[in-house]
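So the structure is just underneath, and the comments pick up after that.
The complex appears here without one of its protein chains, the remainder shown in place.
A, B and C label the chains in the order they appear, each numbered from 1.
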Amino acid sequence: MMKENSLKIKNPYLPYPARIEDVKVETEDGKLKTFRLIFEDDLLREKWEHIPGQFAMLSLVGHGEIPIGIASSPTEKGYLLFTVFRTGKVTNALHQLDKGARIGIRGPLGNGFPVKDELKGKNIVIIAGGFAFTTLRATLLYMLENRDQYGKITVIYGARSPGMLLYKEELEKWQKRDDLNLYVTVDREAPGWTGLVGFVPTITEQVSPSPENAAALICGPPIMIKFTMPPLEKAGWKDDQVYLSLENRMKCGIGVCGHCNVGPIYVCKDGPVFKRSELNKLPVEY
Amino acid sequence: MASNKKDKNNVGWQPKIVAFLCNWCSYAGADLAGISRFQYPPNIRVVRVPCSGRVSANLILDALKSGADGVLVSGCHPGDCHYISGNLYARRRFAILKSFLEFIGIEPDRIHFAWISASEGEQFAKLVTEVTKRVKALGPATKLVKRLPEV
Amino acid sequence: MKAFSERIKEEAKRLLEQKEVEAFIGFSKGSLPMTTRPFVARTPEDTEKLVFNSFCVMNLARYLPEVLKSLEPQRKPQDPLPKGPLPKVGILATGCWSRNIVVQIQENQIDRDRVVIVGIKGAGMIDKRKVFAHVGEKEISAVEEKEDKIIVKGPEYEVKIAKEDVLRDNCQVCVHFDPVIYDILLEAPGAHEREPKIERFKQIEEIEALSINERWAWFTKEIENCIRCYACRNACPLCYCPTCFVDDSRPQWVGKSIDPTDTQIFHILRAFHMAGRCTDCGACESACPMGIKMRLLTKKIEKDCLNFFDTEAGLSIDVMPALSTYKPDDPQDFFITEKLFSKDSK
Partner (left out) sequence: MEPLKIDKENLKDILQVISKDYKTFCPQKTDKGFRDWRIINRDTEFDSEFFSYFDEVTLPKSSIKPFFFPQPETLLTFNYDPKAEDAFLPKQCLDKEPDKIDTVLFGVRPCDARSLILNDMPFKDDPYYNIRRKKIFLIGISCTKQSSTCFCLWTGGSPLGTDGLDIILHPLDDETGYVIEFISKRSEELKDTIFPEKFCSKASQSELDEIAARKEKSKSALKSMPNLAEQLKQKELMAVYNAPFWQDVAMSCINCGACTFLCPTCYCFDIQDEVVKKRGRRIRYWDSCMFPLFTQHASGHNPRGDKVKRVRNRFLHKFKYFPDRFGPVSCVGCGRCIKECPVNIDIREVIRNLLAVK
């Protein structure tokens, strides 16, 4: 069990040093920024692999660590993207950082969406609300890069207002693609907005995606998830076709520290992606 | 500045004193001291607060924890408070805190409370001189100062 | 003491039966000798479990806001309270606990109209650590309580100990035995003509007499075993801040591990936050698993509040806690400016 020389032991608490290559303000309220990070180690930059839906601990020494979903697709090589909402101690400090600043990355952590197994060959429905679109962006991008492995792809993405939509340029590009049905919606009418208006559950009901040979990947605020389920159920969706991504308070990211447990499972290690049918068997401690 | 014999033990050491000054009186008093060119030792680090009533025990202890050798809190004279009674609440709090910190073994001369009005520039200079002298006499703070262990 | 438990059961049962209260906060039997468990009776039948003895060291006022809240209809924090009278709660209160209830009322934590206080003229509580020390830390299998003594039985021994000798420190120096606020008043056995066993501030004066460095040595030594479990804080009926200063992260006032400075600052600030409010109920000390005598800190502040401002916590609803009020002529001779400019002032 303890044969190897301990100094060579992999230390799961040691972050990889990285630099901020670019910072982009995503939303009109300035509370969401996308950070483009590059590992300081060349080899790592090349060898890094992750699965869409996984997260990493962003480490700001002196402030702490935060679990953030990886917003870039594994097909985007050489850098990682993290879209971060400014809300607590660490995210506030992070938002003050500029290009060139050093930060640490621990990861990739968690399970991610099963893009390489269960989801293959399926029709995919991605439903996202607000700034929970980040890991779904990674998933979508991955699927578009491997388009032939999946069936029909439908994306429903909603935000409070046009200014609160993430990845606006990409959304425009995706709108033009004919191998993707993209529904972008905002909660209320807004000047200059010509797209859909309405809450995500309403749009889901209108689109009424077919459950046949399909899987739904849903990320968003709890209230959105709650109201999106009935229209899906009405359309015949079963709980084991629906994938949700949880977020709980996490500290270690490797299933030890005890902060993120939901019953016997650890969101950081066994999740953050769960089938709805799996969650139904667990206490609602998320 | 009067020379201090204690300096021999701590050659070159100068105390750092955190001064919480109320915006309306003491900070203005400090300003006046500056404008009027009254000389006083450069050992204080001023934190401007809206009122001496704002200065909680947390702030005073945080200053000590962070390595301040002394703490000075100064507000408006009783009756002059911009918020009518902030300094009077503060006075009670400081009375308890000062006595309590002495009780647990913090040197009384580390922590000082004062009333300085906006017109008391000269008094402010005298106050800082006196506080600095007293803190200097104690030497560097050792109690309640947070240190990281060597690893 | 058994008879007295019966008296309490009776009162609680009556209050619940007559629907005067919907819950009654008391104690039930503990699973070990010299323990009791805070207990909320919600039906007349529940009251059968109630007990009262000299080992009721937890302060029941600690549960009062929580239990009152549990009886309110569920609502969001921003929603107003529903109209009409809300369910009431009955609670046992000795002298110090009743004073905590007064402070809770003064600080708007509870509503006097919703509380039925069964006041107890108490005889003081026993410190089980003193009992263990008395028997040389031997195993204790049973303790029987009599009027003025306890009979301690172990695997191979039996000793009688006078209650007086093992009373908690705070009960030994207590001067306010009787409840200051109550709806019903009961007298516990042994409470009649009770007198302080030890001069009120004797322990504090002993520490005050030490030199400054001796006091620091005492303070640091006293709390060096602290494991930061916050039992002292959580046992206190007046520690109800939604976010304790310990848990603030911006700014972070104290580090969270057992660094000596962090632990010291925790204890200083915890005691200081009790200034003018602490009634020396001793719950903190009884709750501490490491035997830290943090009561000495709050006792010092109690002494100062009495000397400087002539007030004591919770004696009357009309007298606010010392630091929540002021007088124009409060002492200020400790101000450096008072001495510095005494001649040429103003």
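Assume a contact is a pair of C-beta atoms (placed from the backbone, for glycine too) under 8 Å apart; a residue touches a chain by one contact, two chains touch by 3 or more.
All of these numbers come straight from a predicted model, not from anything done at the bench.
Taking every chain of the complex into account, the absent chain touches A, B, C. The chain omitted from view is touched by exactly one of B:35, B:84 or B:148, namely B:148. Touching the chain that is not shown, out of C:43, C:225 or C:316: C:225 (per the contact rule at the top). Contact between chain C and the unshown chain involves residues 30-33, 35-40, 58, 62-63, 129, 132-133, 137, 139-141, 225, 227-231, 233-235, 247, 255-259, 283, 286-287, 289-292.
Interface with the hidden chain, as seen from chain B, comprises residues 67, 146-149, 151. Panel shows chain A; residues 2, 5-7, 9-15, 17, 59-65, 87-89, 91, 101-104, 247-249, 251-252, 254-264, 281-286 of it touch the chain omitted from the view.
The rule is short, and it goes like this: only the chains that are shown with their structure count from here on.
Seen from the C-alpha centroid of chain C, the farthest chain centroid is that of A. Rounded to whole angstrom units, the spacing between the C-alpha centres of chain A and chain B is 50.
Taking each chain's centre as the average of its CA atoms, chain A and chain C sit 49 Å apart.
In the complex of the two chains, the chain B residues touching chain C come out as 57-58, 61-62, 65, 74, 77-79, 85, 88-89, 91-107, 112-116, 123, 126-127, 130-131, 143-147.
By the touch criterion given at the top, residues 204, 207-208, 212-220, 245, 251, 253, 255, 259, 261-262, 264-265, 268-269, 271-272, 275-276, 297, 300-301, 304-305, 308-309, 322-328, 330-332, 334-337, 340-341, 346 of chain C touch chain B in their complex.
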